[in-house]
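For this view, one protein chain was removed and the others were kept in their places.
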Amino acid sequence: MISNGLDDDNFKKGILKNHTFILFIILACVMIIGSIFVPSLAQKGNLLNVLRLASIVGLAAIGATMVLLVGEIDLSIGSIMSLSLVTGGLMVGYGSLPALAVTCLTGIVLGIINGVLVTKLKINSLMVTLGTMSVFAGLANVVTRGQSIFLYDSPLYLSLGRGYIAGIPVPVIIFLFVGIVLSIMLRYTKTGKEIYFTGANKRAAWVSGINTDKIKLIAYSISGLTAALAGPLLSSQTNRITPIQGVGFELSAIAVAVLGGTSLIGGKGTVIGTILGALTFQLLLNVLTLSGVGTYMEQVLKGFLLIVIVVVYQVIDKPRR
Amino acid sequence: MASESSSINGGFIVPAKFIKNNMLIIILLLELIMGVILSPVFLGNTNVQSILINTAIFGLLAVGQSLVMLVKEIDLSVGAMMAFSPIAAIALAKKILSASGTEIIMGSNYVVDGLFIIVVLVLLVSALIGMLNGIIIVKAKVPSLIVTLGMLYVLSGMSYILSGGYSLYLTNLKGAKSLGSSIFAGIPVNFILFLAVGVLVILVLKYTKVGNRIYSTGGNEKAAIYSGINTDFWKVMAFGISGLSAGIAALIYSSRLQSVETIQGSGYELISIAIAVIGGITLEGGRGKISGAIIASAILCIMLNILSLVGLIAWYKTIIIGLIIIGAASQHAFSRKTS
Amino acid sequence: MRKVSKLLYVLLIVVMVFTVVGCGGDKEPAKTGDNQTNTEQPAATGNEKLDALYAEVAGLQGEDALKFFKGLKDKGLSDAEILQFFIDLPLSQANEQIAKLYKDEGFEMYSKSYPKGETYNDFQWSKGSGTKITGPYSKNDLKLPFTDYVALPEGPVGDANKNYKLGVVFHGFSHPWLINWADAAKWEADKHANVELNVQDAEFDNNKWASIMDSFIAQKVDGILVWPMVEAPTGPPVDRALEAGIPVVSVDRTSGSQAITSRITGNFPANGAQAGMYAIWKLAQEGDLNAKAVMLRKPLGSTADAVRTGHFLKVLSYFPGIEILKSYHDTDNREEAFTNAQSALQAYPEIDIFFGTGDHEALAALEATKMANRMDSRKDGKKIMFLSIDDSKEAITQVKDGLFEVNTPYTPLISDIGMRVLLNIVTDSAEMPQDVITPNIPMVTQEGDVIFGMQTQTPDQWYEYTFGPALK
Partner (left out) sequence: MQEPLLLLKNIHKQFPGVKALKGVNFSLEKGKIVSLVGTNGAGKSTLSNIIAGIYPPDAGEIFIEGRNVTISDPKIAEQLGVGIVHQEPTLVPNMTVVENIFLNKEITKNRIVLDLKKMKQESEKVLEFLGFQIDVDKKVEALTLVEKEIVEIAKAMLLKPRILILDEVTAPLNKDEVDHLFKIIKDLRNNGMGIIFIGHKLQEIIEISDSIMVFRDGKNVGELIPSENLSEKEVIALMLGSILNEDLVTGAKVPDSGQRQEVLKLAGLSKQKLFEDINFTLHKGEIVGFAGLKGSGITELFQSLQGIITFDSGEMYVKGKRVKFKHPKDGIEAGIGMVTNDRQREGLALTLDVKDNIAVSSLNYLRNKFRTLNTKLLKDNAGKYVQALSIKTPSINQFVQNLSGGNQQKIVIAKWLLRNLDIILVDEPTRGVDVKAKNEIYKLLINEKNNGKSLLVASPETRELLSICDRILIISGGKIISEVYRNTKEFNEEDILNTIHSSQRHCTTARAVFQG
């Protein structure tokens, strides 16, 4: 409701103005048209692949969504992913669980560092995270001396990226779990409402007794955590952790969040939207790869879609003044 | 931070103010001293020249970026533009000239002819794409971050498609070398070109209507509109100039390396933003001076140069750069609070 | 509203226009590529023995060609000559698809410009030779295979009381292969007390690369060792250094400078050719020369990709039964390669061969295939063939475990050769040729099979020389 403010009275108009709905339509179209031209698209195996990849970028995107919702931005997602991966990687010797634990922990800590810088130093978040982005990236290399860490002997760790539970890839399960937990958090908890309010009007939120700093801190630590979670899913697919694993991930994450209808101004967007965004994003790339337009044309169309979709969103919810 | 402490105890207001206002210059001087101490060759001709050329490349990007940030937008596409504009220009020039029978590309990837038209096309293409960014942003009223991010993807993809991944040699292109490496009174012409552009922009902003247009557009758009200023137009202009300066930067880059490659300038967009921030341009729009950005670009390049002279591993460089960005940003945050 | 849509049209048009131009753009190199040389005639190698053989093989195809290849040993060719035969093997028109591909991508040009020839003083590499070290940067345990090549005794070089300042510029302290490259160079330099080294990482930014070169020139270093990422942009800086009288030596990839003092090249041609040899040999073993191959490739336009793929295709071009299903490019990124492999597996129900132009690509293909449960998906349950290049410990272990059919080594541990060559030059203690060829390394197969008469190595024989961190 909050996200798209359907008025009970003009529900019809509402649904058409609903980002999630539009995204859903797009998704359906890509699916249908795609599977007409590229038969292999509809195969179970392929769809599972799409889901798996969507879950990875989607996880990071959920974190980005959180930060965007409170009216800030996080450019350090990629570097957080790399750094938390390698710090965790140092522990694989002691088994997968400690490694994963350390990874998540690092992610949260780094997120908190961002949050503290943004809230306490009151610096523009784009700047802060631009800075931490390169700091974390540098540290990631220092930690492993630029080396890769192999995961061949960590079956549990690997199963994160490759395993199935009841025929569903593990990443998808993790993704959906996180997604559901967070969207419940956003819709049905105090913190959730406060996140939206903070994003929509920070000053008002503060005056209304919301501890906006705390809220932002929460958003950033969630972003850190999700980035850290996405890491192992990615690296376990290819059996190894590298200190540059997350390079460029932040931009895709933000792109997906925006694709999902999250506004950069804050206070607008849903996790569901982001999930759909991730699916659309990945499905489209998959269609392009399968239809063989070539890596570089994919990139072009990716950017093109991004621009078009934000324009469309802007057009549909132009505020009536 | 000096400004901090002193503005609290009134005694040192004057020196504090002085430091605050000339922070960048002071840092620059400190760096120079540091450089001289740390490396005997720091002031050597070759070294100075390579610093100057880098400053020219990053400075140009930063100047463009600063203008965009002054109108309260941001441009992530400048990096990709540096690869795309020359590649597209050459592709177009090839099409155009082959019509008139002259082949400008030999041996599959040696550009041998058509320097002039290529240069013109580079400037044209970059300015146009920049303006296209602006037009989409103002007409559709969508956040520039996303539009230019999309453009970043589009352009870098296009660069590969257009060039087929080959990097092109300009070594056999008449005039390209002199464009790249001609030196006037010990100073690379490219740097002089950059200074000219920078000074021009500064003067235009200070002494013509344009300055007020830009600053008011970023500072309080509604006010600007109510005063009959076409803010959309000025935003488009800012993006156009940003694109154009990226184009010029691409020319300097390519003429220095006498080649055009698909990955040139990738990642420079973030550096240009960083420089603008260090130079005191804020994202709130309508604040900051171009001169700051220019000095900042020198600061950054000298810093990198010193670090490589003392032979520090790249890992630590990235960390240092990051810290500098955060430091600069927070410094401005504080000075804003105290003022 | 209408404005908005109009806008999108504009954008669309712009994109399309450039795309059109672009299609023109990327066909271009190909045309000139084959204008320059008519690939119909066998290329003259200067080696009569081989030229005669090429004349014979020119007409052959399929089974006949196979028979001819099998007969090479009996024609009295040594292992090295056999490999050389396949490296210089001219393209055949027998397989139109491959011949066309070869032309369209302008591979001819790449393989022509890639340095070939004899090793310095006809050095022959003998199994087991070399030196064990611990990488100064990576802390990996490594064994440099070629420490006897252009050998240089430990201790001070040249004028013992002169201090030689050398610069090293490369990319990628965050890249396993390249760190080991730096390791080998540093190790060699450290052996000599009066050599002082400044190693710089340009972080895959050629402008930074040039700046570092300039700062070396400014420091008036005695010599520079470089790893150029691509040719064109690295030419001018090298030339500037040469003008300043500083010798420059490149290792592995080549720079755009023609005048460069000396260049140590690896053996891209041997990589591609051996991968091709193995594929044919294996198919012959299986008794069916018809196969469908997918190529997972490094970025478009990189020498490594073009030369390896080119030589691979040349060997295959004699066999009409082989179909190249598709080429996927990635940006030297295993995740991308992985996604590409996944798509390939989806798009093509029948894949017999995965050819990766780098270890990322092959390893990604392997993982993707495992996940898709397609390992043994060929007809009558045969295992998909993985032809890998670059002998990381990771890749060689896959061969040992029988997951990769073959790995054709390409080691970063040749920069020590470069360092020695450079030292020889700066101390003018020996005359060095411009091209220092590194010995071809026989491919690694699980059982160390003999292929077309050429003895290959077992994983265990080569393992100690491999680069990168160990799996376990």
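Labels A, B and C are assigned to the chains in the order they are written; within every chain, residues are numbered from 1.
In this text, a residue touches a chain if its C-beta (ideal position, glycine included) is under 8 Å from a C-beta of that chain, and two chains touch if they have at least 3 such contacts.
Bear in mind that the values here come from a model prediction, so they are computed numbers and not experimental data.
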item: Touch partners, limited to displayed chains, of the chain removed from view; value: A, B
item: Among A:30, A:170 or A:200, the residue in touch with the chain that has been omitted; value: A:200
item: Per the touch definition above, residue among B:138, B:224, B:237 or B:250 touching the missing chain; value: B:224
item: Touching residues (missing chain, whole complex) on chain A; value: 1-2, 5-9, 184, 187-190, 192-194, 196-197, 200-201, 203-211, 267-268, 319-321
item: Contact footprint on chain B, counting only the chain that is left out; value: 207-209, 212-213, 215-216, 219-220, 222-229, 286-287
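What we mean here is this: only the chains that are shown with their structure count from here on.
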item: Chain pair showing more contacts of the two, B-C and A-C; value: B-C
item: Gap in Å, rounded to a whole number, between the CA centres of chain B and chain A; value: 30
item: Interchain centroid distance [CA atoms averaged], chain A/chain C, Å; value: 37
item: Multi-chain contact residues (two or more partners), chain A; value: 141, 146, 294-297, 300, 304, 307, 311, 314-315
item: Of all residues in chain C, the ones touching two or more other chains; value: 4, 7, 11, 15, 19, 173-174, 300, 329
item: Interfacial residue positions of chain C with respect to chain A in the complex; value: 1, 4, 7-8, 11-12, 15, 19, 137-140, 172-176, 179, 300, 326, 328-331, 334-336, 338-340, 342-343, 345-347, 363-364, 367, 370-372, 394, 468-469, 471-472
item: Footprint of chain B on chain A - complex, ascending; value: 73, 75, 117, 121-124, 126-128, 130-139, 141-142, 146, 251, 254-255, 258, 264-265, 294-307, 310-311, 313-315, 318
item: Of chain A, residues touching chain C in the complex; value: 38, 40-41, 43, 45-46, 49, 53, 141, 145-150, 152-153, 162, 234, 237-240, 242-245, 285-286, 289-290, 292, 294-297, 300, 304, 307-308, 311, 314-315
